[in-house]
Structures are given as C-alpha cells and as structure tokens.
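Missing here is one protein chain; the remaining ones are kept as they sit in the complex.
Let's turn to subunit A:
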Amino acid sequence: MEDVKPQLLKVTIDGIEVEVEPGTTILQAARKIGPAVAPPAMCYYQPLKGSGGKCRACLVRVAAGSAKDPRPMPKLVASCLTAVQDGMVVENETSPQVIDARNGVVEFLLLNHPLDCPVCDQAGECDLQNFAFDHGKSTTRYEEDRRTFEKKDIGPYIQLHMTRCILCYRCVYTADQITNKRVHGVLGRGDASEIGTYIEKAIDNDFSGNVIDVCPVGALTDKTYRFKNRVWFSKPVDAHRDCPTCSGKVTLWYRGEDVIRVTARKNEWGEVLEFICNTCRFDMKKTSDWTIEGPTKISRSSVISANKYRADTIKPSFGQRLAAAEYKQIHDERDTSQLDIKQLAPERFAKVLPSAMEPEP
C-alpha cells in the first residue's frame, strides 16, 4: 500500500530549489531552506491567524509565477501571505529591487521609532534591531519631530510604550485569539494610530502576558523585569512545571542564581508555539518552582550567546555576503574558493552584479 501524498511543489528561492506542500507560503518555503534565505518578518507570526502583510519587510520579487505561467509578478509581493505555485522562481536578497524596498521599509519603520535601544529592555532580542542591522543606514534623512505618545497604564504587569510600536498588530491578534475577552486594539488612523485599550482600561486576564513575547519591539515589556537587566547578561534555561492553566513549558532567564524573567519558549524564528499563563510568567520566579530541563538552544550569532553586545556578532545578510564575495572575486583573482562559489551558482551572482558575468580576460 502506498500512501497518497499531495503533489509537492517545486520552488526556487535565490537559486536554491526546495519542495513544499501546496498551500505553503513563500516565507515558509524559504524558512525550510534555512535562515540565509528566509525573508525578515516583523508582523507575520505563524501561530496567529490573520497576521502578516503589514510591515512589508518580507517583500520578495517573483521572477516567474509558476511553471504554467512563467510571467513575473508586476509588483513585489509579501512573501508571508503569497502561496507558492509549482515552478515559481523567487528572488529574495539577490534582487536589488527587493533590497531597495527593504531598505525603504527599515527607514520608514525607524522614522518615528525613538531609537532608545540603550535603555530598551528588548535590545538584543529585538526584531527591528536585527532588521535595521541588515538593511538600515547609520544616518537618517528625517529631520522633523518624531511622533510621541503619552504613556498609558494598561495594568500591573505590562508596560505599553507606544512610541516604540511599529503597529504589527501581533498583540491584537494574540489578545483576540488566545484570550476570551479582548480589551485592546488599534485606535486612531494613519501615523496617529496606536495600540490602546478602550477607554484606558487595564488588561486583566490569565494570558495577557503573552503580548510581551509576541511584540517584535520594546513596545510591550514586562513590568516585573523592566530595567533590571540586559538580555545578553542572562542565561536562558528550559524548564517546566505542572500548571493547571497552561502547558507550563517556559524559558527561565537566569542572572547568576536568580531567575529574573520567565518567558514562553520561542522557536528558531522567534515564534511562541505554546503560550503560557500569567502565573507562570509573573509569579513563579524561584528555581524551586520549576523542573529544569537544560540550557535553551540559542543561535551562535545571537548576542545572547555572545554574552555581550558587539557589532561583529551580527551576521551580515545573505545579499551582503554575496556582494562581499563578489567584490573579493573582482579584486583578488587568486582567491579560488570564491571562484568555486561563483561557478556553483553563476545566475545568483548575475543578480548582484551583472558585470561579473562577463568572461574574464
């Protein structure tokens, strides 16, 4: 007996082919290949239904729509929402148009962002920070006043710092989908829109703390942890307990002997798959409350494993590495290893620097 499997679709992303099931989005297909070609995602959050499409950070160019209809798509598309077709060819960081658009998105997101990373609790595990390191510039062309908001109190556990918000709507979807009663949403319009409760109501339910974990920036932070620590000074450890309300599977953040913070576990894309309750998050801050499983796996490129914040721990993006390799190729013809890369995927280099494709004298 043979199992009837759905026909797998072949997609090529940045010159790398991958087979995925029908219904997969371009972003998921790229994640299947690996972090090098996965587009950044600021608003898309796989466990939350309806998320995505808002930040425009994951824009990609579809160079060929499908095997049947190989025309390119006229505009850049949001990879988090666009389903793959068989024979689709996607350009992520190999397309100058995509890089240009992403540079634009970073610039737009940072226009009204206070850039207070030195005092922000999210620094070190901030999606916007990572995105800006990949695609941002060190200067700004914006000289007007930044938009600011008055601070609002939304309860004893969560600090809302609206000025840092990039309006990804993740917290709204979280509150909508995992709690019974949603009390917060987006108020206002355009660049005056803000996350808030109507009218200045405190958020009070057992799972409200999860909005802190889903927030890609430091707009929603843990009041019991504020200003206590920099994330790269703490050691994450997986632990669990028998919790009557949630799965009880968490990450404990140790500084020395003390648990200074409890968060839900995140997968390699920074997404929480099992949300935890407020009791686990805010009240269980002793080692004796938990059964320790072992250290959390942290990517080597993360500042958390480096134990300090240094610029060289940030990995250059795929496009930057390709461009760097190409640059090296032009200027150092003896570097044969680079030559090999070029021979492996000449079409990829063609996108980065067309002149490189000309035969060498």
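By definition in this document, a contact is a pair of C-beta atoms (placed from the backbone, for glycine too) under 8 Å apart; a residue touches a chain by one contact, two chains touch by 3 or more; residues count from 1.
Everything that follows uses one rule, which is that contacts and distances are computed from a predicted model.
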{"item": "Chain left out of the displayed complex - its UniProt protein name, from \"Ribose transport system permease protein\", \"Cation:proton antiporter\", \"Cbb3-type cytochrome oxidase assembly protein CcoS\" or \"NADH-quinone oxidoreductase subunit F\"", "value": "\"NADH-quinone oxidoreductase subunit F\""}
{"item": "Residue touching the undisplayed chain, where the options are A:Ile33, A:Leu111, A:Val183 or A:Cys243", "value": "A:Leu111"}
{"item": "Full-complex contact with the absent chain, from A:Glu17, A:Asp69, A:Asp100 or A:Asp283", "value": "A:Asp100"}
{"item": "Of A:Ala78, A:Leu160 or A:Cys277, the residue in touch with the unshown chain", "value": "A:Ala78"}
{"item": "Touch with the omitted chain, as defined above, among A:Lys68, A:Arg141 or A:Arg300", "value": "A:Arg141"}
{"item": "Residue of A:Ile16, A:Ala36, A:Val186 or A:Ile298 touching the missing chain in the full complex", "value": "A:Val186"}
{"item": "Chain not shown, touching residues in subunit A", "value": "52-57, 59, 75-76, 78, 81, 100-101, 103-105, 107-109, 111-112, 141-142, 144, 147, 166-167, 169, 185-186, 188-193"}
